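The other protein chains are all here in position, but one chain of the complex has been omitted.
For chain A:
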C-alpha cells in the first residue's frame, strides 16, 4: 500500500499542495456545518432578535432596545433563581468532583480488589435518564413508601424531610451527584492512565510514596481533566432544570416556577407566553455561563503552565 519510491513521493508532494484539492475538505465538514447553522446559529440569532423586542397588547411587536435586559437584571425572581444555582454550584460541584477524584485515584492506585467492577458500577448511574433518576430518588425521598420514611420510623423521628424548604437543594444536589459522579470519575481516570511509566519509575528512585506520588504526579497530570470537568459541571448547574422540574409535583410549595433561571425561562414562555422576556433571561444566563467557563479555563491553564 505504502508508496516509498522517490518518484511517487515527489508526485505526491505536488498533488497535496495543489489548490484544487482545497475544497475537498468541505464534503466532510459541510453536512455538519449545515445542520449546525440550523440548530445553533439560527436560534441564537433569533433569541438575540427576540430579546430586543416586546410584544404589547397595544401596538404589537416593537423594538425596545435593552429594555428587556434592564427588566431582567432588576427582576427579583430572576435573581432568586440565579442565587440558588450559584449556591448549588458552590456546594455540589466541589463535593461531587472531589469524590469523583478520590474514586478515580483509588481505582488507578491498583490497590483495589476487583477495580474493574468498581469502575463499571460507579459509572452506571450515568446511563440512567435524569427523569428516571429523579423518579427513583423522588420515591425514595417520599413519605408514602420511601426509604426516608423507613429510616424515620426506625429512628422514631422525622428529621429526614427531603422535600422541606431547607433540605430541597441538598436533595437535588444528591441526585445530581449520583448521576454524574461516575462520569467524572471516568474522565479523571482516563487522564491518570496516560501518565507515562517512566514518571513512576523516577518517583520510585526518588523514594516518593503514596500521597507524595498523588500530589506530585497524579493531580498535576489530571489538572486538564479537572478543568474540563469543572467547566461542564458549572454549565450543568446553571442549566439546572430536569431535577427540580420532575420533583416539583412532589414538593409543590417549595419548588417555585422560578426555582432556577432555566425553569423561569421555561415557565415564562410556556405558561406565560412571554417569549421575548424568556429569550432575554436565557441569553443573560448564556453570557454569564460562557464568561465563567472562560475564566475557569484561563485560570486552569495558567496553573498548568507554572
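We adopt the following convention: contacts are C-beta pairs under 8 Å (C-beta built on N, C-alpha and C of every residue); 3 or more make two chains touch, one makes a residue touch a chain; residues count from 1.
Going forward, contacts and distances are computed from a predicted model.
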Complex member absent from the view - protein name from UniProt, among "Acyl carrier protein", "ComF family protein", "Mannose-1-phosphate guanyltransferase" or "Carbohydrate ABC transporter permease": "Carbohydrate ABC transporter permease"
Candidate in contact with the missing chain, chosen from A:24, A:74, A:166 or A:253: A:24
Selected from A:86, A:112 or A:160 as touching the chain missing from the view: A:112
Positions on chain A where the hidden chain makes contact: 1-3, 8, 11-12, 15-16, 22-29, 31-33, 35-36, 38-44, 46-47, 50, 99, 103, 106-107, 109-114, 117-118, 120-133, 135-140, 144-147, 150, 178, 181-182, 186-187, 190-191, 193-197, 200-201, 203-204, 208, 213, 224-225, 227-228, 231, 235, 238-239, 241-242, 246, 249, 252, 261-262, 265-266, 269-270, 275, 278-279, 282-283, 285-286, 289-290, 293-294
